[in-house]
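One protein chain omitted, others in place.
And now, chain A:
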């Protein structure tokens, strides 16, 4: 009853804003008003009304990222001077510009979307469609993705000038790269989530790398020179700027003619294929739930992205295994093992059962035994741990210890961390909107998500550290595996206990998952 009041707030704001708009339909102040509207929508968004802890943490990450980018920008010149002393650092940077462009296209494909849906309310107001189109595009120009590269470029260029590079040339190079960034920005919208374009980008990326790596044709060498000419000959700077302007115009022309509810502003509803997934039937009574979970993961943006992130995280170990500082039996590598084999366990598991929050009251009144429901989630995570372990087998290249560590970590995850994460799930009360993107999305995160990290990581690390220090590396791994095996053997009893916890918290969950603005 009380909650209804909360939801009404943004609605009132909108009405209020409409009022101010209808009074002044002229074009130029319009833009300013659009911008102020944007500002309000950010500061009044429910995301900002999140609990303080989450806000602080997100702010911390944002600052951390910006500072690291700026530091990288400032130090890259000297780093390159040291590592490749015989080549001009700017030339080296230019060589890798191509990879940066392709990688950015790849990332933006997943993360960035033209915010066309927000302009629906303006259709019925006396606002020119052309100014709406310009506004949407201009807004994307100042998006965080474009600002990120500035955070890197500005310090880098400053350092260049301080080290005797002629300022006008650096400026032109800077403008050229900004032009490229903007072009990427607009090209991404033209591509507009086409899978074919994504595959194209990946193919070009891999092809360039392969050509380079196996000395077939020096792509970076060649492309580097091309970008370097931006610096040498300021005339070339016109090209990226022209491309940016052209792509802007293409987007504009496209949008301008499609600002109708049934064209650009409609959510894409693709034809879908219904699957019956007969093969899951062999799993017996958990089959319907497993099918549901697989569809959940595959058909929703946030979960789908998380699968890709999880798979990519298998490379995380390379960071540590290639560092000489860690011996082959360092505790850090156990952390890596738990992390790599348990990445899906953490990403997906920590939000059980909030993934089903949109229809949780149905699940609770339908003929569903809670235990079977949880069992199917557990099986899904078991499978993910197995798959991640198989993917981690190539680490055996760094020695048999790597394989042994990952294996015992996988066992530990199976037996201990699965029940732990499921148990912590019973504390979830925050709704998750499945259609929102995964990256930087803290929706559904609460204190439980941060607390759960402690038992997941700290306990196995301490066990390993102590035993390997006091007894031996082998003993420590055997102990971890043994604990995992025992936990796995006791999984039925543990699941019973967890089910009870979920039953106790049922009403709170039902109520919490209904709250949209959490």
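The rule we apply is simple: a residue touches a chain if its C-beta (ideal position, glycine included) is under 8 Å from a C-beta of that chain, and two chains touch if they have at least 3 such contacts; residues count from 1.
Simple rule for what comes next: contacts and distances are computed from a predicted model.
Engineer: From the names "Glycosyltransferase family 2 protein", "ABC-2 type transport system ATP-binding protein", "Sarcosine oxidase subunit gamma family protein" or "RNA polymerase sigma-70 factor, ECF subfamily", which one matches the UniProt record for the unseen chain?
Structural biologist: Its UniProt record gives the name "ABC-2 type transport system ATP-binding protein".
Engineer: Considering the complete complex, identify which of A:78, A:222, A:359 or A:469 is in touch with the unshown chain.
Structural biologist: Touches the omitted chain: A:359.
Engineer: Tell me which residue among A:84, A:123, A:368 or A:493 touches the hidden chain in the full complex.
Structural biologist: Touching the chain that is not displayed is residue A:368.
Engineer: Touch as defined at the start, partner being the missing chain; which of A:296, A:332, A:427 or A:482 qualifies?
Structural biologist: Reading the full complex, the residue touching the unseen chain is A:296.
Engineer: On chain A, where is the contact patch with the chain that was removed from view?
Structural biologist: 1-2, 267, 269, 271-276, 287-288, 291-292, 295-296, 299-300, 358-362, 364-369, 434-435, 507, 510-511, 514
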